[in-house]
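Apart from one protein chain that is not included, each protein chain of the complex appears where it belongs.
By letter and in written order, the chains are A, B and C; residue numbering begins at 1 in each of them.
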């Protein structure tokens, strides 16, 4: 079934406009690696794009997939790999193979598991988080890469909790037979974790750096988990469940608080990063008292964080 | 562009197997009606199917859409309509137009708004719930129709709350300077809404009846909202928010409790329905302390509910 | 249940970082309007955000929803409304009510129906497309608003079609008993719509303008439908189906071609827009020969389009 046909993609297009991103999205690929006795296998979803100059009709779609395949084969034999480096390799390969392109981009979305222990009984659990990696390469050799993750946690609302304090104080004052002083009431309320509405939240943290920097993905997971009212767990014994609920109500947070804490906690662990590192963070709170979500999002450079936190 | 071609769908198939359901899914249609000064407009997603006898190669897909179009046009001129009746009309029309079919089915998914007031300040709010309607028609004139909805609410966990009672009692006993008796402590704890983890839940209630019965959709919304720890609202003033949180913690519920309460609350409002009415209910709880959901689901007839509740 | 509590949101935050976007997402609201005898009702999903200065702990979430409610009530009484103007009203109201904010943003996602006729029999059909509207307002009175839509169509692949020409030519040359000249073969192949793989594509076109410009949403729908191999329809009679398939194969297009055509077709209808108008367009093709999608996306100003197309 051999055919000689003209290469339609290389023709001059009728409309000479540059296009930012042309490629394939939603490519699923299994990536297997064994390093230091630890097997890492994931089935990421991959997007890959190049730009298109005004004088070129189309890209060669099958080259996108070939590049991705070959990078994955190469990775499977290497010692260490991170998904952001895989993206960087794909982006560079795309520029090599598509000489009409001046820009290329690769994105990877995957699930990744992290081992942990529950807060009270120390039971081993495994949490599966979402990974987001990306690389953007330019013909002039510049390359920016990103690594990030989305992690679930729990927030208790400070505002409702504050109202519950007020409400509880009044109720204790009205209590028949027990004449409690203001001081007694404060003492009592200081030892009882005060009720609020609480809910699952999803924190997302993405860090964009130059090619020569390196971010540990598990550190980003910790930053998010340390910036919500409490971490949450696939499995909890009763004592653990109690510990999580107490922890959450001792650390009530708005989405705004969590977002700012993410930036602070991230910066404290990553002061050595260059000023041009960009941090993008987001919190979505699946409000238990509303059918809609609370939302906060921001983007800032490490240089700007340095000015704020010193 | 007129063409004379043979009708491929009417040919004898090579493989003579009966098929249960053949048709179109995901048809979006705007349905507009004005009745008693109240405009009802929705853009439901519609599925429509017929069965296929072993000797018929294919259905006529465009007839599905034509039937749906004509029913919707008819409805737009009528006085009253419910989506389950629209499904019934579509299902009957499908049998009329496809003489090779012995069974037909139509399903509708839509958003629908319900007006309400917040619990404390009485502010008007509008909640948008999901509607699920269905009709199954047989050639022998039997027809079963379903109407149901999915509604968000909030559950507080009874188990974590019970542990918090124990924890708070111990903390109060240990309190320096304030020697509280067990009785004092019980009094104190009886007036303070006790903390627990709480979360958004989604309750679903679907009722399948004979064609001559009628269910009020808004009643199903109320049944679900009365069967969770608290209803939730698009808008809440501060006093409302406090009222919702107190209400939820005064009514702690497992998904199992909510599911049983849905059945009980439904039955109390709908005793007059025939024994062959089938009630299917489900609760999904987006656990704030876990990344996975708690889930409960059951199906029962009104006849069975009558035996239980009398 | 009246309570006097301190306003937690107005407190000074522990971490003084500015946040870009804080608010509510996923708010569902029914919007009803009757204008010129035509009823427009939709149930959009709304997001609304303000920024947060370093010295302010939190926003007042309930004010977001109140602003949205009041705008919608106002709109329901007005003569004309577009969703981008509704977004502009919400964004302005958010700045008015949140004096600590220097920026606000409102987004709306909705389904909207468009009436059309099928290409051959002229049957009336209704297509339901997705609408995307947005407004960004700054304290200094600048406001940018966007309106756009996502519309389904169909693309036939030029590359596979070109190969099919080559294949068909060879097959016709080899045909026993019928000695066809090259010229005969070209004549034959010029009247038979040549096979290719074809598939559903989704085109998205979003236009961002200053507040005083106006874009007709239905024009954007037409631009997309005119930029794919063929428009597609909820209902098609046989002659219509034939016409759609012939049309698609007479206009084979890559995603790159469609994207460039969208820009050209848009510009031809909207030359009068200011240079600072920004056009963002995207095509996703659900490839029939691959499990992944083909993708093209670009962003350009009307000023830049003017330089290219004159």
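Quick note on the criterion: a residue touches a chain if its C-beta (ideal position, glycine included) is under 8 Å from a C-beta of that chain, and two chains touch if they have at least 3 such contacts.
Since we're looking at a predicted model, the values are computed, not measured.
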#### Entry: Touch criterion as defined above, residue of C:62, C:104, C:196 or C:209 at the omitted chain
C:196
### Message
Considering the whole complex, not just the chains shown, which residues of chain A touch the missing one?
### Response
1-3, 5, 27-30, 32, 34, 39, 41-43, 62, 65-66, 69, 111, 113, 120, 126, 128, 234-239, 241-243, 246
### Query
What is the set of chain B residues that contact the non-displayed chain in the whole complex?
1, 3-6, 8-9, 13-28, 47, 49, 52, 54, 57-59, 61, 65, 158-159, 162-163, 165-167, 170, 254-257, 259-261, 263-264, 284, 290-300, 305, 308
### Message
Suppose we count only contacts with the excluded chain; which residues of chain C make the list?
### Response
127-128, 152, 154, 159-160, 163-164, 167-168, 171-172, 174-175, 177-178, 184, 187-188, 191-200, 230, 232-234, 236, 238, 241-242, 244-246, 248-249, 286-292
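Keep this in mind: only the chains that are shown with their structure count from here on.
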### Query
What is the set of chains touching both chain A and chain B?
C
### Query
Using mean CA coordinates as chain centres, what's the chain B-chain C distance in Å?
31
### Task
Take the average of all CA coordinates in chain A, do the same for chain C, and state the distance between these two points in whole angstrom.
27
### Residues of chain C whose C-beta touches two or more other chains
1, 3, 5, 27-28, 65
